[in-house]
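A protein chain is absent from this complex, but the other protein chains hold their places.
Entry: chain A
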Amino acid sequence: MATLRLHSLTATSEKIPTSPFVPSSRVLSASFHCNEKRVSRRMTINAMGGGAKYKGTQMREKQLSEMIEKKVTEAKQVCEGDETSDECRVAWDEVEEVSQAKANLRLRLEVEKKDPLESFCLENPETEECKVYDD
């Protein structure tokens, strides 16, 4: 498991962006500098290795990523006609909603290091969702 986390109070050199959505993580800032977006994503996922433990959570992450992509495309289409229309605003609001949901999940996994399905899977270990995800 990648332990590239900085304790910001003890670090002296690198200034890490202090967004409330993104934990102080060297990996995430490294991903901005990679030319290959795919490579950077893989780097990010590997670093998150300590995160998604259950298959259900991994599926949720994937689902949310796909939703973001889909809804951004939808929003762009809807807004082509009229940027100030209700439909356009609602479409971008949906993008925000799923982006935030994805970020929350990521934050939960990386900062709290707890899979949201933890207590559910303790009670229902035999379900599909609760298969342990091998990194």
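Definition applied: a residue touches a chain if its C-beta (ideal position, glycine included) is under 8 Å from a C-beta of that chain, and two chains touch if they have at least 3 such contacts; residues count from 1.
Simple rule for what comes next: contacts and distances are computed from a predicted model.
Think of the chain that is not pictured: of "Nucleolar protein 11", "adenine phosphoribosyltransferase", "Phosphoribulokinase" or "Ribosome production factor 2 homolog", UniProt labels it "Phosphoribulokinase".
Across the interface with the omitted chain, chain A contributes residues 5-12, 15-24, 28, 31-32, 37, 40-41, 44, 56, 60, 63-65, 68-73, 75-76, 79, 83, 86-104, 107-108, 111, 114, 116-117, 119-120, 123.
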